[in-house]
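If you scroll down you'll find the structure; I have some questions about it.
With one protein chain held back, the other chains of the complex are shown just where they sit.
Just so it is clear, A, B and C label the chains in written order, and each chain counts residues from 1 on its own.
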Amino acid sequence: MHGYIKADHKDQLTNRLRRIEGQVRGVQRMVDEEAYCVDILTQISSLIAASEKVAALVLRDHVEHCVKESIRNEDEAEEKIDELVAAVERFLKV
Amino acid sequence: MHGYIKADHKDQLTNRLRRIEGQVRGVQRMVDEEAYCVDILTQISSLIAASEKVAALVLRDHVEHCVKESIRNEDEAEEKIDELVAAVERFLKV
Amino acid sequence: MHGYIKADHKDQLTNRLRRIEGQVRGVQRMVDEEAYCVDILTQISSLIAASEKVAALVLRDHVEHCVKESIRNEDEAEEKIDELVAAVERFLKV
Partner (left out) sequence: MHGYIKADHKDQLTNRLRRIEGQVRGVQRMVDEEAYCVDILTQISSLIAASEKVAALVLRDHVEHCVKESIRNEDEAEEKIDELVAAVERFLKV
């Protein structure tokens, strides 16, 4: 099954994910060099916030495209809606 | 200022951070190959959960070592406690 | 504007919200009686988790009804999708 991400979102996502990858490597380096724990924690909370922003962008494109299409075409709309709510629940960990 | 991470936690953290780095690169690849959005979202929620586990481990060592030491030695205990609560607040985003 | 909540979800929500109200009052009592802080924290994390479950249920009905209808009828579908993503973002605090 194929997804759909807006062309200009794709660049944004790629840039953000590269920055997140850099943040993860930064945390690795900090652990390695025994940096101050609170600074490590700050870096981790910042990479989590950045990852959530990436998720929000992917979610928007998913709803705007896939969910909308499936509802319009009456094609597996229920499954798509279930999937969407389940995805949000995984973020809320409910 | 130097932090303190238990020797066996250091290996654990390194392994987990490598896995998280792999997950971030996995998301990059999925975006690139236009994978299904819900699968991308699942991968992101899983890397966030893994990052929170890393944070919990760092937090534990921080409290067990730095905060404890500073309270014992009556050395900047208030600052350390403020810092700790502020770090937790950044995770709760309050 | 009117919302839509499934009849059997309405009872479930009412019951859950009553329990959450009881939990909030429980926390008030604990603060009043100077209960042990960790027990207060546990009660708060439990009422937050319960509130998130309520939100997931409301979200499901909203997508299944309002968002679906607006897409089907091509009636303010963009606004509805924007609103939905913004609502999820408020939970993620992004």
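Keep in mind that, in the parts below, contacts are C-beta pairs under 8 Å (C-beta built on N, C-alpha and C of every residue); 3 or more make two chains touch, one makes a residue touch a chain.
Quick caveat: nothing in here was measured; it's all calculated off a predicted structure.
Student: In the full assembly, spell out which visible chains the left-out chain is touching.
Tutor: Across the whole assembly, the hidden chain touches B, C.
Student: Out of A:Arg19, A:Arg72 or A:Lys93, point to the residue that touches the absent chain in the complete complex.
Tutor: A:Lys93
Student: Could I get the residues of chain C that touch the absent chain, sorted low to high?
Tutor: Touching the missing chain: residues 1-5, 10, 13-14, 17-18, 20-21, 24-25, 27-28, 31-32, 34-42, 44-45, 47-49, 51-52, 54-55, 58-59, 61-62, 66, 83-84, 87, 90-91, 93.
Student: By the contact definition given up top, give the residues of chain B that touch the hidden chain.
Tutor: The list for chain B reads 49, 52-53, 55-56, 59-60, 63-64, 67-68, 71-72, 77-78, 81, 84-85, 88-89, 91-94.
In this text, only the chains that are shown with their structure count from here on.
Student: Based on the touch definition given at the start, go ahead and assign the chain network to line, ring, star, complete or other.
Tutor: Graph shape, chains as nodes and touching pairs as edges: a line.
Student: If you average the CA atoms of chain A and of chain C, how many Å lie between those two points?
Tutor: Roughly 22 Å separates the two chain centres.
Student: Using mean CA coordinates as chain centres, what's the gap between chain A and chain B in Å?
Tutor: Result: the chain centres lie 17 Å from each other.
Student: Chain C: which residues touch two or more other chains?
Tutor: Each of 93 in chain C touches at least two other chains.
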